[in-house]
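Step one of this worksheet: look at the structure below.
One chain of protein is taken out of this complex; the other chains stay put.
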Amino acid sequence: MRKNKYCVELDVVDGSFPDRYMGCGYGREYTIPEMFERIASIDKITGVELVSNWQVTPENAPEIKKLCDDHNLEVVSILPDHFSQKKWGKGAFTSTDKNIRADAVQVTKTLMDLAAEMDCKKLTIWNGQDGYDYPFTANYMKELEWLQEGIRECAEYRKDIQLAIEYKVREPRLHCYLSNVYSTLMFLKEVNCDNVGITVDFGHCIIAHENPAEAIAACKLYGDKLFHVHVNDNFGVWDDDCITSTEHVIETMEFMYWLKKTNYDGWFSFDHYTPRLDGRDALIEGVNWMEDITALVDKIDDAKMEEMFKNVNAVEMSKMVRELLFH
Amino acid sequence: MRKNKYCVELDVVDGSFPDRYMGCGYGREYTIPEMFERIASIDKITGVELVSNWQVTPENAPEIKKLCDDHNLEVVSILPDHFSQKKWGKGAFTSTDKNIRADAVQVTKTLMDLAAEMDCKKLTIWNGQDGYDYPFTANYMKELEWLQEGIRECAEYRKDIQLAIEYKVREPRLHCYLSNVYSTLMFLKEVNCDNVGITVDFGHCIIAHENPAEAIAACKLYGDKLFHVHVNDNFGVWDDDCITSTEHVIETMEFMYWLKKTNYDGWFSFDHYTPRLDGRDALIEGVNWMEDITALVDKIDDAKMEEMFKNVNAVEMSKMVRELLFH
Amino acid sequence: MRKNKYCVELDVVDGSFPDRYMGCGYGREYTIPEMFERIASIDKITGVELVSNWQVTPENAPEIKKLCDDHNLEVVSILPDHFSQKKWGKGAFTSTDKNIRADAVQVTKTLMDLAAEMDCKKLTIWNGQDGYDYPFTANYMKELEWLQEGIRECAEYRKDIQLAIEYKVREPRLHCYLSNVYSTLMFLKEVNCDNVGITVDFGHCIIAHENPAEAIAACKLYGDKLFHVHVNDNFGVWDDDCITSTEHVIETMEFMYWLKKTNYDGWFSFDHYTPRLDGRDALIEGVNWMEDITALVDKIDDAKMEEMFKNVNAVEMSKMVRELLFH
Partner (left out) sequence: MRKNKYCVELDVVDGSFPDRYMGCGYGREYTIPEMFERIASIDKITGVELVSNWQVTPENAPEIKKLCDDHNLEVVSILPDHFSQKKWGKGAFTSTDKNIRADAVQVTKTLMDLAAEMDCKKLTIWNGQDGYDYPFTANYMKELEWLQEGIRECAEYRKDIQLAIEYKVREPRLHCYLSNVYSTLMFLKEVNCDNVGITVDFGHCIIAHENPAEAIAACKLYGDKLFHVHVNDNFGVWDDDCITSTEHVIETMEFMYWLKKTNYDGWFSFDHYTPRLDGRDALIEGVNWMEDITALVDKIDDAKMEEMFKNVNAVEMSKMVRELLFH
């Protein structure tokens, strides 16, 4: 069986995330050292993804790195905060204020340096505030160009750090620019830097009405651009970030199959949001779902699958999946 | 293990259904006797659901009944055609033309008599044309009252035949009146006839953004109104009528659990639409999915489930489902 | 022209609401007296809707009442907080913990008394935490019964205060029990208390895939149950709470037409969430949209409309709407 590499964002095991109605968070708050302990207690998790400001800053980086080392956790990726401070509210790389745009670039460069210091090879770039809300409010062409320029400037700053762009169709903006796998691939073609690629988040595919396995295939076909993977699940409408695979069992199977078929050897990062659950317990479940599904998918005979692709008979596929699941 | 009773609409094994683009249908056409043979060749299917005009009319009823008898197939339900003739295009029970409304009632009564003659206890009533398309075009209150009156008149005509209303949120109208389980339950409260109840179609729940298991519970709670069940699946947006359970595995498990918990002892009717597949092969797959899921659900310990309901811990539920599926 | 009565939730003019990513809120925080001043500066707004805990408590009630009086603002409704404290995280009226259920009832009764003291005739009841997230985690029948019992107990406590239930299909729970107009009407039939009715929130209709005008008609038809109206708009997926009518112009027109046709004489409460805008400016726009649309709708000739309902010709309706808008 394949051995997947699993990591997680620290706050996935915290309990104090706010939403619009529960400003105080649903559960209890954990300190950063506690979060590390909680994560490290799960054998199969061997890395962390860190959010800047929330968890890591230039100031506390040595301390955080030590916590990683003490717990044998690799720093897989750092996510620059382009979304949680008031200044980013109307856009970071696409702000109409050129100082804010410059700031978005500067923050990213600083974190690229910080990543290098922490033996981390990758930033996850999530442009959650780079979009628009109402019709007639955005100059799409201009703002998309600013986004290209900003990302390109960061990418060229140092080529030893990868920038893995995580697309999402909406939230917190009502419409985000990098909304699905194809808008992001097209964007990357224009940016044209080897060290810029994609983070595919399973749930973001679903809410973009995009089949996750097709997204993986598209990343391969259009430039081999898959740099990172987030896993979770939802009910098809909103980025619920449920426990991985608890909704889309068969799509997750196909997703894992295509990751194997396209030789993905990167990390699986759990991007859960489980405010009413113990985040650590939910995370263990996520790992178990991933392990169980991987074991199943590894049973698929590749030669037989290639034959099935030639026949395109959904009855055969149904039978294969059903027998894998139940027999 | 529970023994489910399965039936199917005849045309599910035909291949000649049109859509908007493929007027000729994707596959080959079968004669009615061929369709009976195809269905009868599947052991576990022991009943049929017949659509009037398409498959049964007062004229050919004896012949159809003989085909049923010859193949040991029970006539489980008849579906009056209130949707496939030009006169129904702008509504049947809710047409603004009182003659058409009267006709909708008369057609139903005739089929109730026909059902009785065929040893069938139930009509499935699907009000697909009873709705509206654009804003400002419908007098909702008036039309809902007409629908109540029409259904009530049919129900009172003979109480030995059940009318099982199949709700659906849209298609062919852009908005249908009986759109979800609750609009239908509310409607039934007003109609107030013991022999009028509900057909829950699994896929119609999904496209109404309604959890199918909750729909079953609601039918029980609000008058014990579940008369019939249709099974199939879809991708959350449209009534794709895919092979049962090929999308919503866990929701189907929960659906079957609640049907058991609420003591449903009626039929499961496959309402597939598989134009690019051999309908009979797809139907066999549907039966197999249902059997496999039923076997799994029967392993759930009811006492343990009741405990889980008290704790409301989604991690436990995830574990239970995952272990049922993979271990 | 009709004279609409407008009110607003205090926090609509605040700027400090958190979301999942911007914990600090997008704009500046206003004090409660500032919010009153901001609202009172808008002539057409003559009432407020207060959220308990956030804005009003038994302790500060006299002070809040004085602020209302000083600014000539009627207390139109109070919304009990059943959602923003950790104890409500897994349900208020439907919590599996009977003490929490009792607490939900007690909080409501206390606020009914408080309302009476503030010359307010109505509570808006929003059961945002009364629902479930994952399949298999909820005993739907039991929990719906608890919800009935709890609401009934409150309703019987004092009949001079109306309880206006605000339904919503999701958020913060992934599935809420009182999800659409029909589930709420059915629920009210069981609760069977004259002083319990419905708050229709325009945007909640849209995300439930429910035509707002039909919702108004249904409230009239099934017991004359419309007690209160919230206005706002969204993009069809999530409760964006955009400025009223900025998305669904024609549906808002039809909504206002049916409110007039069914003789609604209650309030219109702006339930905006405009984190990146000045809330007061956005509110003024909302009032202006409502006034402009009301003026348009008042031009519709009722007799002609009744004729159109008889003909059901969407071309005529399109022409009527288009000429109202453009000519």
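Should a chain be cited, it is by its letter among A, B and C, assigned in written order, with residues numbered from 1 in that chain.
Assume a residue touches a chain if its C-beta (ideal position, glycine included) is under 8 Å from a C-beta of that chain, and two chains touch if they have at least 3 such contacts.
Predicted model only: the values in this text are computed from it and were never measured.
Trainee: Looking at A:Asp19, A:Glu214 or A:Asp278, which makes contact with the chain not pictured?
Mentor: Considering the complete complex, A:Glu214 is the one touching the chain left out.
Trainee: Of the residues listed, C:Ser95, C:Thr108 or C:Thr246, which one is in contact with the missing chain?
Mentor: Result: among the candidates, C:Thr246 touches the missing chain.
Trainee: If you put the missing chain back, which residues of chain C would it touch?
Mentor: Touching the chain left out of view, chain C contributes residues 209, 236-237, 243, 246-247, 249-250, 274, 276-278, 281-282, 285, 288-289, 292-293, 295-296, 313-315, 318-319, 321-322, 325-327.
Trainee: Which residue numbers on chain B touch the omitted chain?
Mentor: Chain B touches the missing chain through residues 17-27, 83-86, 89-90, 128, 133-135, 170-172, 174-175, 235, 237-238, 240, 242-243, 246, 273, 275-276.
Trainee: Mind pulling the chain A residues that touch the left-out chain?
Mentor: Looking at chain A, the ones touching the missing chain are residues 90-91, 96, 132-142, 144-145, 169, 175, 179-180, 182-183, 185-186, 189-190, 208-211, 213-214, 217-218, 220-222, 250-251, 253-254, 257-258, 305-306, 308-314, 317-318, 320-321.
We take it that only the chains that are shown with their structure count from here on.
Trainee: Touching chain B and chain C alike: which chains?
Mentor: The common neighbours are A.
Trainee: Among the chains, which has its CA centre at the largest distance from chain B's?
Mentor: A
Trainee: If you tally C-beta pairs in contact for every chain pair, which pair wins? Let me know.
Mentor: Summing C-beta contacts for every pairing gives the maximum at B-C.
Trainee: How many angstrom between the C-alpha centroids of chain C and chain A?
Mentor: Inter-chain centre distance comes to 36 Å.
Trainee: Two or more other chains touching the same residue: where does that happen in chain B?
Mentor: Counting only residues that touch two or more other chains, chain B contributes 209, 250, 313-314, 318, 321.
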